[in-house]
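Take this structure first; my questions come after.
All protein chains but one are shown in place.
Let's turn to chain A:
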Amino acid sequence: MQWTKPFTKLAASLALAVGFSSVVVPASAEELGYPEKEELTFGFIKLTDMAPIAIAYEKGFFEEEGLYVTIEAQANWKVLLDGVIDGRLDGAHMLAGQPIAATMGFGTKADIITPFSMDLNGNGITVSNAIWEEMKPNIPKMDDGRPVHPIKADALKPVVEKYKADGKPFNMGMVFPVSTHNYELRYWLAAGGIHPGYYAPHKGDTSGQIDADALLSVTPPPQMPATLEAGTIYGYCVGEPWNQQAVFKGIGVPVVTDYEIWKDNPEKVFGITKEFAEKYPNTTVRITRALIRAAMWLDENNNANRPEAVKILSQSNYVGADYDVIANSMTGTFEYEKGDKREVPDFNVFFRYHATYPYYSDAIWYLTQMRRWGQISEDKPDEWYKELAAKVYRPDIYQAAAKSLIEEKLATAGQFPDFTSEDGYRNPQTHFIDGIVYNGQKPNEYIEKFAIGLKSGQKL
């Protein structure tokens, strides 16, 4: 029976392999478990940075997690936030400031968390053609006659001063009081010496126009171009494709991108209520897994999938703008003045540079800006900032999702931050338009560095 030996050996190893695999699969599935809630509705605003949600749906990543997701466009950020709070939506593409402000109780009070940061960069500031003509003489030019970028608000300052002297209000638009866009626009203006105004919620002032040179007000993102065209505002800060749309429509000129204001700044997050995460832990991890896979797909092979992503986003149920308009910023370029198209390979980052990891330091940056502009009316110790950030940003859920993806060989450990050593804080960041360095560990020290903005001990 010598000849049977190799066969028995083979049969044994086969049996072992089969047995082993049949053990492994349920084991990992057991670890994660089936989703407790399978039918979900997610909200979004028509902006290109909602891409991870659209991709997770279209590429079947949600379905592979056993999730049946309906994706609904929302009219504005307020409606979206209310939808998540009252349960009409299970989760949504949110402004990073929304879960933070809600948890803090600025505006609406609700416990909202985020296990997943959606992207880096992706916004721009656009001014109307008329304002651009007035700004142009103040901007240095390159040899070929095109303006030197990044353009600072210094170029806008004389224009705003002229409006002020004539007694005309200088109106600009942003998308929500706690939006990235509000803080970016304020950051840019203040870096150029233009005061964007303070909030004083303790006195009931939530318009944010106290002491303002430029008056900032809220307009929903897709309405920005139409509002600019109507002359209600002279400029705005919004996400894509609404800056490029202004170029295509010939109604405005994007002067600066948020990439130039703060290189690789954290942008939107995926928000769910704390209650949802506690009630449906498996569902929460599975949503995060699908979103991570979508983000990886978006940045894969040096953005090779972007054209396909643009095609998906241009469908009327997602962003709906023309392919060319969306492609302008999503495929590594950005068009400033008509015809002045420049390379900005990192304009929209979805996965590189650990874009999706919810760093506490990202949340704290938003809190520093809320304090700087008076939305947080009183001084808070550094510990307060850190505690609040840890309440909202949930790297623990992200890690559970990432680890299971690594285990299933859908991702490699090298693609994520080193979970054993990282502490939720990015290294001090230096790429700001005014050269100020941000260290998330020391929020109060950071707030002190700004020429315009509330300082410690100051209360309006």
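The rule is simple: contacts are C-beta pairs under 8 Å (C-beta built on N, C-alpha and C of every residue); 3 or more make two chains touch, one makes a residue touch a chain; residues count from 1.
Following the convention adopted for this analysis, contacts and distances are computed from a predicted model.
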item: Among "ABC transporter permease", "Cytochrome P450", "histidine kinase" or "LacI family transcriptional regulator", UniProt-listed name of the chain not shown; value: "ABC transporter permease"
item: Hidden partner chain, touching residue among A:250, A:307 or A:428; value: A:250
item: Residue in contact with the excluded chain [from A:48, A:114, A:314 or A:329]; value: A:314
item: Options A:52, A:124, A:147 or A:225, residue touching the unrepresented chain; value: A:225
item: Residue ranges of chain A at the interface with the undisplayed chain; value: 26, 29, 34, 38-39, 46, 57, 60, 63, 66, 68-71, 73-75, 79, 86, 88, 222-223, 225-226, 229, 245, 249-251, 314-317, 319-322, 325
